[in-house]
Each structure stands twice: as structure tokens, then as C-alpha cells.
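Attaching a single structure in C-alpha cells format; questions to follow.
For this view, one protein chain was removed and the others were kept in their places.
Each chain carries a letter (A, B and C) given by its place in the written order, and its residues are counted from 1.
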Amino acid sequence: MRTNTVKLHVGSDITVRAASACPIVAMLRPTSGLAQWLSSETYAFDPWVPTTEHVDVYGNLCQRMVVPQGEMRLRVEATVETEPELAVAPGAPYVAVDSLPDSALLYLLPSRYCPSDKLTSKAWQVVGDASPGYGQVEAIRAWINSSLSYRYGSSDASTDAAATLEQGAGVCRDFAHVGIALTRALQIPARMVVGYLHGLEPMDLHAWFEAYVGGRWYTFDATQSAARGGRVVLAYGRDAADVAFISNYAPLETVAMQVWVELAPPPGPLPPAPPPLPSASAA
Amino acid sequence: MRTNTVKLHVGSDITVRAASACPIVAMLRPTSGLAQWLSSETYAFDPWVPTTEHVDVYGNLCQRMVVPQGEMRLRVEATVETEPELAVAPGAPYVAVDSLPDSALLYLLPSRYCPSDKLTSKAWQVVGDASPGYGQVEAIRAWINSSLSYRYGSSDASTDAAATLEQGAGVCRDFAHVGIALTRALQIPARMVVGYLHGLEPMDLHAWFEAYVGGRWYTFDATQSAARGGRVVLAYGRDAADVAFISNYAPLETVAMQVWVELAPPPGPLPPAPPPLPSASAA
Amino acid sequence: MRTNTVKLHVGSDITVRAASACPIVAMLRPTSGLAQWLSSETYAFDPWVPTTEHVDVYGNLCQRMVVPQGEMRLRVEATVETEPELAVAPGAPYVAVDSLPDSALLYLLPSRYCPSDKLTSKAWQVVGDASPGYGQVEAIRAWINSSLSYRYGSSDASTDAAATLEQGAGVCRDFAHVGIALTRALQIPARMVVGYLHGLEPMDLHAWFEAYVGGRWYTFDATQSAARGGRVVLAYGRDAADVAFISNYAPLETVAMQVWVELAPPPGPLPPAPPPLPSASAA
Partner (left out) sequence: MRTNTVKLHVGSDITVRAASACPIVAMLRPTSGLAQWLSSETYAFDPWVPTTEHVDVYGNLCQRMVVPQGEMRLRVEATVETEPELAVAPGAPYVAVDSLPDSALLYLLPSRYCPSDKLTSKAWQVVGDASPGYGQVEAIRAWINSSLSYRYGSSDASTDAAATLEQGAGVCRDFAHVGIALTRALQIPARMVVGYLHGLEPMDLHAWFEAYVGGRWYTFDATQSAARGGRVVLAYGRDAADVAFISNYAPLETVAMQVWVELAPPPGPLPPAPPPLPSASAA
């Protein structure tokens, strides 16, 4: 990651209600990644329940627990060093499929909400003569931003990218799905990202996408008019099916939820250092 | 795997034609697995091209190569020890989501061709009062077998389980998708399998599904009227998107294809053993 | 993990000095595991340097950075729910090698500091007629505790278990190496653990070992006269070579170091919950 970073304090405070014990898988704890370093975090719940954590096939940290009958509150906070400005690379070229890293191939395939196999003509129409690679993905992103309406309630948990294109409206998750589906239709790997964005209005958990061009993953956000840094990634996946912040396996209501992203105050000085060792020894 | 096995000789001989160089990912080489042991295999192509192999997130062995302009032939053969009869377990219970192994969670999520999120009512209607777990999955399998028509041409590469249910017909891949989608809708992990089935009529590469009940994966095949062993697995995935025997990233025609599954002849004796070592030494 | 836990606040504050820029790999951030849940943590350094994090083949979280010329301070703190009492299982049986999980096989092999291949007779002599499995490992642990002297300065970074046995003395890392080497010599998987132990005297980072018997990993600590809980794991490995809290690749001095393990104060109440959503919606 870069030397030039901004420190953000992010968090979610969620209260859920279960009519009966409800197993969940949560993805609420960020980890360090290519463009972020986790400085500190707190994962609290009330009531406390035994919880395990594992890493899924995408590298996400997942928390498994059972929400007991009644209400339960999860409050997760983190302080993260991240890039203040997004890496952009207008000339980054298309990477031919035979030159992709093995790990990127998964992100060429269609998925639940990104039926790229149905959208090839649409994708080529949208990109026109944009330059192969970054230029095409940016053309897709800009087209979504200017052509689709951002409208709450226009979609639900079953809406895929084809449906969003048809109705011409959606929310961040839908915009990301359209971006991913059109990008994959060009045989460019694309993946879903969920996390935090500094300055998002109104503040909420957010979704965007990444595409693999020019030898690395770049960030694209079709909900924003311009490239914008200050992001904290919570999870990666093929689409929203893989990265729900809570996957519940019995009925579960969200009764309260608050999300925040702030510039972290400059850290105070560390507590006094421990005294020097009697005779310094090699580590 | 069991002591009681049958040895099958399976193979595919495929000729493809590319108008221009076409990168592909193939999944044509079986590996040893829970219910199979790979005795021998041959992977030939004509013309020969540089090829690499990697393991994907599902544990499948994948071959990457570029089909040059013109025709190319792939011929893959294997001799595999496998189970002559399918493991069945009518009483195997449902495993609550919080007791599943971490690695099974992925197979609860909806995917491109298995939009389980849309099929919850259908699933509960189909299983009626079947006993939770194996009984329910078997009820789904039997219902598909008796309620859907097996009809070539009734589906294409974009048909998902919801569409198959609507039109009431499909081929093996569609039957598997319906089985997976309905199973997942009950919060039972289900995954796609492609491979060979001894005695399949007409012979072809085949697709079926597995469900996780009673603490392990069991095989279900909705195209067959009864449980039937003699299977060789080529690949596992969330659905057909993940397990195409050839994923092509440029136009590619299949101009000839033959598939075979035979009882392997009893092996002849091994060649004479090498002479004893002068003085036997510990390995 | 269990319902009955104790919450510990652990931390390390380390100052190192580098004559010139020194690449390091640190393993100072705990993760949630079988017997622990990470509630909160902070990873601070001064000066701040770009750092990446990855997971090694043992599942440990590793931090990579370059210590710049001069002094650098690392201060890592965590609050962890863990088991107040160690799981013990006197009758847990030996698991035959052919029944071990694949992932345990690695821990049967000799390693840099645990040349189990040289210690077979010693191991059988130590365990006598202890019952195969847990009983044997506990016999090894108790024998080390009663037969070897805990003595600072009796060993250095090149001392292996054979050397420790010869000189009859060592520190926690050496005791763990002996325990691992003798356990492996019985064909029981054994692995190194480093972390924190509540109440350790004098307080420091600590090392112990785990053995796989009776179908799971159990904890053994040859430096303690009795089984003792209150542990926080930092890293697992085959031996100390794999789990140094700092591996440095240029000269590096440790000039100050302090380690603490305390009962975490009962958590204050969470901040007020956010207001209920206008109309509660399903997650």
C-alpha cells in the first residue's frame, strides 16, 4: 500500500430481532488488504454469544453465531489507514484471458445477480470505441452513473443486473451488479465489493466493484460522478449473494442500524514506552 | 473410499474449431476423490499446445490453453475405481446451519442458475412432510424425475432453475439446477457435479447434484428413476457456470464429440517385478 | 468455543533498533480461533510505515513491513474471550495415522528444532505404559516439567530438542520443542504455539504445544505444574522457526519490551443504540 494514507474511523451498529434462534454468518470485520491497513477494531455484541470466525474462498473473514430469540445488538468499529484518492489508470490495457492470473478466472463467470452471459450485446454497445481495458470499464461505470436512476425501493433481494437494466433504476448494489455483469461480458474479471465510503450521502454500508485490467484490480463506483477514495473494504465476492453483511438462516428483522465513517482524530501519543532492557538483545 | 469398487474406463474425444486463437479453460481430467480413485489417465491433444494446470476454489483441476486457429482435438481417457452402488441414507438428518462445516456454507447461497432465494415456497411444497435432511432431498429428486420432462432443446446456456420449473422440461444440467435450487431453499447445502455415469443412455457427459445431510455429501440424480452408482466426477461447483467442461473466451465450435464409459477389463498382470535389492533397506 | 469464557486484555510493547532498513515479518496480531474470540485490538507503530498482512500456510496472520533505520516501536493490544480452564481429556485415545485428518499429517514430520526422528527410544522410555494418546502426551509433559530445569541463558536460537535433552535445561520454547519432538516420535501430531498466558511469572510472550489425540487438538504446557487456562494464541507452527513474533532479515536489536496479560475490566455499557428504523425491514 502507499505511503500517503488517510485514517478513517468506521463503524456499524445494528440491532436485529429473531422470533426464534437464528444462525447467521456476518462479514462485519475488515481485514488489512491491498489498499488498507487495519489499525484497530472492536467487535461487540449484546448479549454475548459464542462465535467462531473463518476465512471463506474469497479471503473474507466471516463470523458465525446464533442470534438468540429476541433482540441482539452488534456494534463493530474499526480504524483503518486507506488511500485518500482512488488509484486510476486510464490507459491500463485489457489483459487477454490467457494471461490472467489463475485466481482472476472465477470473476469472469456469470453469477446470481450478474448474468453476464445475457448481456454481451449491451456491453459492447455501452463501451463503444472506448480503449480496451480500463477505458471500457470506466465507460461502463460512467454510463451507469448517467443512465440509471438511483432510487430506493426500485429493487429487492431478487433483482439481478438484467432486471435493473430493464427498469432503469436501482441502488448501489444494483449499480455494482450492472457494472460487474457488463464488464464480465467483455471478458474482463469483475468482482463485488462491500464496505464503507467516506462522505457517502446518506451514510450507509456501500457496494461498488473492481475490475482486473493492466495487471491489477482497480476500483469503480457507478454511484459516484467522479473517482473517490476514502474506502474501507469489508468483503469481496462474485456478487451480493457472497457478501451480505449478515446472511440469516431463519427469519431476522433489522430493527435499528447506524453506520458511520469519519476522519480519525490524529492519534494521541502512545503511552510511555517500557524502559530499555538491561542489555539490549537481538530479536 | 470403500473396499468394494468397480473399475471404469471413461473418456471424451472432442474436436473444436476456432475462427481465431481462443483461450479456454477445460475441466476434463478427473482426480481422486471421496468415492473414486484415479488409476490411470491420458490427456492428449492434436496439435499440442503449451498448457498449464491449476486448482480452482472448488478443488477442481483446470487446464488452461489457447486453441489455435483451425481445428483442435482433445482426447482424455481415465481408468477409475469407483462405487458400484450409490451410498444412500434415507434417515440421514438435516444439519442445522450453525453445525455445518465452514466449507459447506458456500453451497447455501444462490448462484447464476440456482436462484434458490426465489423458490422457497416451491421447495416446501415439493417436500411436503418428508423427513428433514436426506428425506427432503430425495423427495425433491423424485419429484423432478416424475414431474419434469427430459427434452433436448428445451433449454439453453441461459436457462436457470426458475425457467426450467416454468417450462416443465430440461436436460440433465437443468434437472440438477432445479434440484440444487430447491435443496438450498431448505437451507441444505447443495452443489453441482459433472462427470460420467456408467450406462447412461444416450451416452454423454452428465450432470447431477450432491447435498450435505447427515454429516457428509450424498449424491442425487434427478434424471434417473433409481439410485445408481458407477459415477466418475470431473468437477464440482455452485452450478453449471463453474463446471463447464470447456469455458471458451472467443467463438469456438464443437465439431465432433464422443463420450464413453465402460467396465475396465480386468487388469493384466503387472510386468515382472524388479529383482530384490541386494540387501533390503528400510524406506 | 464454549459459553463459559474469561475476557483477557493482552499486549506487547516492543522497541527495536535497526542499523539500516530491516525487512521484518511479525506475528503479533491474534485472530479468533477454536478456543478464543477476538473482541478488540489495536496495532500501532511509531513511526508509521506501509504494512501488508497475509495468512501463512498455518493460518497465521503475518505483518510485513520494513523497519527504517533507527528505532521503531510496535505496540499491539487485544481483548480476547478465552477459556478460563484448559480442556483436558485423560482418556482421549491415540488416533491411528490412517485416521488422522489430512491437515494433521504435517505435524508428524520432524522439523528444525524438533528432530523427532532421533528421539524414538527416548519417547518410549518417557511414556512407559501411559495410555496411548492423551495419557502419553501428558506423561511427556509431566516428565519435562519434573526432569528439565527452567533456566534462562541455557539455550539460544540454534538449540534444538535433542540439545535441550542433553543439557537438561531450557526455557519455554525449549520445553515445547522437547514436548513436540517426543510426541511426534510416538506418531502423534504435535505443533508449536506461541501466545500469552495469564499469570505467567515473570510475564513474557510464552510458548507451549498442542497434540492431536481423541479427534482434536489439546493444549499441553511443560513449563506449568498443572493444566492452566487463560491463554491467547498468537501463532501455530511446526516449531519456533515458524512462529517468531518478529523474523528480521537484517540486524535488529530489541531495545525495550513489555508484555501484559490482565483480566479485562467488565465492559461498560455500549453507547446508546441507534434509534429504531422507521419500519423494521428484513436483513
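Just so we're on the same page, a contact is a pair of C-beta atoms (placed from the backbone, for glycine too) under 8 Å apart; a residue touches a chain by one contact, two chains touch by 3 or more.
Predicted model, so just to flag it, every value in this text is computed and none were measured.
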item: Among shown chains, those touching the left-out chain; value: B, C
item: Hidden partner chain, touching residue among B:V16, B:A92, B:L200 or B:V213; value: B:V16
item: Identified contact with the non-displayed chain, of C:D13, C:E81, C:E138 or C:D242; value: C:D242
item: Footprint left on subunit B by the chain that the document does not show; value: 1-3, 5, 13, 15-17, 31-34, 37-44, 46, 48, 50-53, 55, 63, 73, 75, 81, 244, 246, 248, 251-258, 267, 270-271, 273-277, 280-283
item: Absent chain, residues of subunit C that touch it; value: 23, 25, 54, 56-57, 62, 64-66, 96-98, 102, 105-106, 108-112, 114-115, 117-118, 157-158, 187, 241-242, 247, 249
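One rule holds for everything that comes next: only the chains that are shown with their structure count from here on.
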item: Chain closest to the middle [Cα centroid of all protein chains]; value: A
item: Distance between the centres, which are taken as Cα means, of subunit B and subunit A, whole angstrom; value: 32
item: Centroid spacing, where centroids are CA-atom means, of subunit B and subunit C in whole angstrom; value: 42
item: Subunit C residues counted as touching two or more neighbouring chains; value: none
